[in-house]
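Every protein chain but one is kept in place in this view of the complex.
All chains are identified by letter, namely A, B, C, D and E, in their written order; residue positions are counted from 1 within each chain.
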Amino acid sequence: MRIKIINPNTTWSMTEKIGACARAVASAGTQIVAVSPAMGPVSIESHYDEALAVPGLLQEIAAGERDGIDGYVIACFGDPGLKAARELARGPVVGIAEAAMHMASMVGSRFSVVTTLGRTMGQAWHLAEIYGMERFCANVRACELPVLELEEPGSKARERIADECKRALEEDGSDCIVLGCAGMTDLCEHIGGLLGVPVIDGVAAATKLVESLVALKLQTSKRGELARPLPKAMKGTLEGFTLRG
Amino acid sequence: MRIKIINPNTTWSMTEKIGACARAVASAGTQIVAVSPAMGPVSIESHYDEALAVPGLLQEIAAGERDGIDGYVIACFGDPGLKAARELARGPVVGIAEAAMHMASMVGSRFSVVTTLGRTMGQAWHLAEIYGMERFCANVRACELPVLELEEPGSKARERIADECKRALEEDGSDCIVLGCAGMTDLCEHIGGLLGVPVIDGVAAATKLVESLVALKLQTSKRGELARPLPKAMKGTLEGFTLRG
Amino acid sequence: MRIKIINPNTTWSMTEKIGACARAVASAGTQIVAVSPAMGPVSIESHYDEALAVPGLLQEIAAGERDGIDGYVIACFGDPGLKAARELARGPVVGIAEAAMHMASMVGSRFSVVTTLGRTMGQAWHLAEIYGMERFCANVRACELPVLELEEPGSKARERIADECKRALEEDGSDCIVLGCAGMTDLCEHIGGLLGVPVIDGVAAATKLVESLVALKLQTSKRGELARPLPKAMKGTLEGFTLRG
Amino acid sequence: MRIKIINPNTTWSMTEKIGACARAVASAGTQIVAVSPAMGPVSIESHYDEALAVPGLLQEIAAGERDGIDGYVIACFGDPGLKAARELARGPVVGIAEAAMHMASMVGSRFSVVTTLGRTMGQAWHLAEIYGMERFCANVRACELPVLELEEPGSKARERIADECKRALEEDGSDCIVLGCAGMTDLCEHIGGLLGVPVIDGVAAATKLVESLVALKLQTSKRGELARPLPKAMKGTLEGFTLRG
Amino acid sequence: MRIKIINPNTTWSMTEKIGACARAVASAGTQIVAVSPAMGPVSIESHYDEALAVPGLLQEIAAGERDGIDGYVIACFGDPGLKAARELARGPVVGIAEAAMHMASMVGSRFSVVTTLGRTMGQAWHLAEIYGMERFCANVRACELPVLELEEPGSKARERIADECKRALEEDGSDCIVLGCAGMTDLCEHIGGLLGVPVIDGVAAATKLVESLVALKLQTSKRGELARPLPKAMKGTLEGFTLRG
Partner (left out) sequence: MRIKIINPNTTWSMTEKIGACARAVASAGTQIVAVSPAMGPVSIESHYDEALAVPGLLQEIAAGERDGIDGYVIACFGDPGLKAARELARGPVVGIAEAAMHMASMVGSRFSVVTTLGRTMGQAWHLAEIYGMERFCANVRACELPVLELEEPGSKARERIADECKRALEEDGSDCIVLGCAGMTDLCEHIGGLLGVPVIDGVAAATKLVESLVALKLQTSKRGELARPLPKAMKGTLEGFTLRG
C-alpha cells in the first residue's frame, strides 16, 4: 500500500524529517511518500497561514488520486483542510492532531497537548472538541517556540519542550502527552523515556491509523457530506482547481 | 463609516443582489462596498469550494485594510475564513450565518435553518455549535437547490424555499427561520409576510451588526488568537499573500 | 424609532447615567426613553432582589406597549424578567448581559466578565449558559463592590474595576472584557483605553442591538413560548397586572 | 417537623388537593401546611404568570421563617422563585419539577414529562437542564389542557393525560413518566396502575425529599450564592418586601 | 419497610458502622439490614476492586429479592454494579454517590467531593457526569488515605479529611461538601459543625432516598434497559449466578 504524508507547509527539511518518522513505524509492505505542496506558507502558526496552506494541500490530494494513493496523512497539528481533503479522496485521510488525540484516549485517562506558539492553542482546543476528544484533554500548553525553531540545529527547543511536558504531568493531572506539532515528531521517544508515560507523536499515530484503515478496506464515505465536490469552475489564479464532471 | 461586504464566490450577479440588500438596511451614514474576490469558485457548496474561496476573500480583506474599511461582512452561509479574516482586519468581521443565528436567538425560542443542498447541512450545524447557537437550533433543512439556481429568473426556487420554511415551523417546533444562503437575501420579507414569524437573512443581520460594532468602537481583539499573523513567506502561486513585518 | 431602556432598580441616578450612555451611541433617528419602575429594589444583588424587580419592569413594558415603543433594553446585568418581557412586547427585548456577551463573541476569542458582588457570579454563568455564550466565557470575576457604590462620587470603584479587568486578561487567557453591571456603563471607554482590548458595556451593546432588530423589522416571535400571555386574573396587591382578553 | 407546601397560584381548590396529596405520603411526625399566596395569578401558564407568582411565594417563605417552618415545597411545575426562596429560607426548599425529575432518574433510564399547555414545554426543558436532568429526559409533551381544567369536575382531562402518557412510552423510548403539573397530583396512582411503569408526581416526591433533608439536618447553604439577601429598601407597592439588617 | 444496605467490600467493621449510621437516620417503621457480600475485595480502590465487588453484591440483591426486601442501598462511593442491581431488583436501588450528589444539588450551588485515594477521583467525576451532577460538582479532591485507614483507631484520618474539606470551600468556590467514601459516614456531623455548611454522607442520604421511594411506591421500571435479565447459563466458578426463566 502507498500512503502519502502531506506536510502542508513548504519547508522541505521538516517534510523529510516527517517522512523519516513515518517510515520508521510503517509496516513492511507500506510505501511512504512525503511531500510539501508547491504553494503556501513556510510554516503554519495562525488561521491565516492555515487557510493559505489548504490549496496546496488539496493539489497534493488531487495528484495522489491520479497516482492511486491508498490513504493520506495531513502532517500539521492544526489538521488544515481535513474535510475538503476527504471530499477529494477515495481512501482515508487522517490528521495528525486527530490521530494523536484518539490514540491518547486509549492509553491514558487524560492527555496534555504541548504545542509551539500560544496563539495556536485555540485551534488545538477546537480540534479536541470536533473530534470528541475534549473530555480527554486536560490542558493545551504552549512553549512559545516558533515552528521553524524546531528545525534549527543547536536550538534549545528540545529542552523547553521536555520541560513543558514535565510541568504538564505535574500541574494538569494528565497521564499522557500529545506533542502538538509535526516538527516534534523526532522528540517522541526521547521525552517518553524521560517521563515514563506515553508520549504521542501525531505523524507516527496517523501513519499507523491510515495503514489500519486501508488494511480494513475502510474508505471515506461518499454518501453525504464527504461526497466528491460538484464539478465547478474556479476563477483567477485558482483556475487550476476547477473540477470537471 | 464604510463596510465591505465580501461575497466569497465569484458570481457577481449574486454580489450585486447582496449589496443591494445590505444598502437597504444600512444607516444613512454607512457606505456599503460589495465585492467578489478575483479568484475562487463560482458558488460554494462543499468544503472544497469553501477552502478555495478563502484566499480570494483574504485578498479582499487585505485590500480593505489598505483602503481604511471600518468593518467586514462575509456573505456566504458557511462563514468561510472568518477567523483568518479577523486576524488580518483591525475592525470587526462578521459572518452571515453568525449574524443570523445570534439575532434569531433574541427574537424567538428556537430557529430552523433552511438551506440549499443537503451536503452543506453539516457545516450549518458546525457553525451553530462554534457560535454557541446549537441550543437555539431546532433543525437544519435543505431544499436540494444548487446555489446558482437562486440566480436564475423563472426558477421555482422561491416557492420551494417558502414551502420548506412552512414545513420547518410545523415539524421542528421552531418559532423563527434563518435563511441559509446569501443568495436568499431578497426572499426574507416575502417569506416573513407569508409565515408571520421572524425570517432572518444573514446579509442584512450582519450588516447591522458590523454597523453596531463600529459605532461602539469595538474592534477585533489583537491580544491573543486573533492577533495579526506573523510576517511570513508564502511560496508558489500564493506568493502574493506573503506578509511582511 | 423609540427605544425604552428600563433600569429595573429604583435608583434614578443610575437610570440617568444609563440613559446618557444609550443616547451617546444611538443613531440620529433613535429616541431613547430611560426609566426605572415605580416599585422594586434600589439595587439588584441577589435572586430575591431580582424577583422583586420583575413586576415593576413588566409594568414598564406594558406601558411601553400602550405608548407604541419599538423595542426595549433591560438594563441590569442579571437580565431579570427577560422572557416574561418578551411575552408582553411586540418588538424586540434585549438584556444587557445578553447583548454584551453576544458582541464579545464577535470581537474576541474568549471574554472575562467583571462584576460587582461575588454572590452574583452564579447568575452571570447561568446567563452565559442559556445564551450559548458559556464557551466564550473564560471567567466571571467579582470586585466585591456593592452596586450603589458605583454611584458614589469619590469612591475607589473605578480603580478596583480597572485592576480586576487587568488581572482578568493576565490570569484568564481572555482577550476581551465584559463589564458586569449597568452601573459601569460610563467606565467602558476609560478601561478600554487602558487595556488595549475591547471592553464591552451591555447598555451600549443592547441599545445598538435593539436598534438593529427594529431596523430589520425583526419582532419577537409570537408563535410559541413567547406568545402573549393568556388573559388571566391576578389577585391581591398585584391585581393591576391582570391581563384581559 | 413542619413542612410548608406553597402552591404559587391563588386557586385554593388546587391548594387543598395538593395538601391532601402531600399529607397522604408524609411520615407520622410530619405536619403539612399547604397555602396559596395572598397575591398573584390564578394559574401559571407563562413566564409572565410565573414572574407575578414569585412575590406572593416569597411572602409565604418569609412568613414561614417567622413561624419556624423546617422546610418548603414549591408546588408548581415551573419551580418559580426557587433560588430566591432558598436565599430567604434557613431550611431546604425543593421544587416539584426538581423533585420529580431527580426521583425519576433513580427508578428508570429515561423519563417523559407530560404537561398542560405546549407553551410551557420550554420551561420544563430549561429546568431539566439546570437540574442536570436533561440527559434523563426523553421528551416533554403537552396535552394542550389549561391548568384550571384539571380542577373542573367532569372534564376529560384525566383521559387525555393518561392517553398522552401511553403515547410517551411508545414513542419516546422512555420507561417512566413525570407528571408536569401540580394539579395532576391525584392522577399519579391511577395512571401508574394503567401503564405499569413508575409515574411520578412532584408534590409527593418533593414532600418526601424535604422530609428527608430535614431528617438529615441538611439546610440551605448560607456560604455563597444562597446566602440571605442583603438588607435593602423596596419601593412602591412592594415596599413590604424591604429586608432589614 | 425493610431496606438492605450492601457494603460491597468484605470488611465487616465498616459494614457495622454503615449500618449504625443508616439506622440513626431511618424512620421509626424502617428496618435496616446491613451486610457485606460473601466474596470480594476487603476494600475498593480501583476499577479492578470494583469489578470484583460486583458479583458478591449481586448475590446479596438476589438474596434480598427472595427475602422480600423493599429497597437497597449500595454503600461504596463508586456505586459499583448499580445498573445490574437495578435489573435484578423489583424495588428501588440507590448508590451513595448518587444520593449524596443529588441531595447536595438541592441545598447548595456547587459541591466539592472529598475522597480517599487520588486514583479514584476519575470514577467520582464519571459518576457526577452520568447522574447529571457534573454541573454542580466544583471539584473532586483526594486526601490520599487508603479506605481501611478510616477504620483504624487513633489514625489521623479524621483530621486530614476535615482539613481537606476546609480547603475545598476556600479554593473551589463550593458551598457544600460531599464525603466520598462510605467509611466516612460517621464524620458527617463533626465536619458539618466545624465548617458551617452542609456536609453530606451518602449512606444517610441514600437511606432516606430509598425510604422515600418505597413510601411513594416507586419501583425500578421494568419496561426497558432495567428489565429483569434474560434467563441464562453462567459457566465455571460463577455457575451459581445462572438465572432461570
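FYI, a contact is a pair of C-beta atoms (placed from the backbone, for glycine too) under 8 Å apart; a residue touches a chain by one contact, two chains touch by 3 or more.
Please read all numbers here as calculations on a predicted model, not as lab measurements.
Participant: With respect to the chain omitted from the figure, which of A:59, A:105, A:120 or A:139 is a touching residue?
Facilitator: The one listed residue touching the chain not shown is A:105.
Participant: What residue numbers in subunit A mark contact with the hidden partner chain?
Facilitator: 25, 27-28, 92, 94, 98, 102-103, 105-110, 130-136, 169, 173-176, 189, 192, 196-198, 200, 204-205, 208-209, 211-213, 215-226
Participant: When the complex is taken as a whole, what residues of subunit E touch the one chain not shown?
Facilitator: Contact residues on subunit E toward the absent chain are 10, 37-43, 45-52, 54-56, 58, 81, 83-84, 86-88, 118-119, 121-123, 126, 130, 146, 224-225, 227, 229-230, 232-239, 241, 243.
We take it that only the chains that are shown with their structure count from here on.
Participant: Fit subunit A to subunit D on CA atoms, both being copies of the same sequence, and give the resulting rotation angle in degrees, nearest 5.
Facilitator: Rotation angle between the two copies comes out at 180 degrees.
Participant: Return the chain whose centre of C-alpha atoms lies at maximal distance from the corresponding centre of subunit B.
Facilitator: E
Participant: Quick check: how many Å separate the C-alpha centres of subunit C and subunit D?
Facilitator: Inter-chain centre distance comes to 29 Å.
Participant: Would you mind pulling out the distance in Å between where the CA atoms of subunit B average out and where those of subunit E do?
Facilitator: Roughly 53 Å, centre to centre.
Participant: Can you list the residues of subunit C that touch 2 or more other chains?
Facilitator: 109, 122, 130, 224-225
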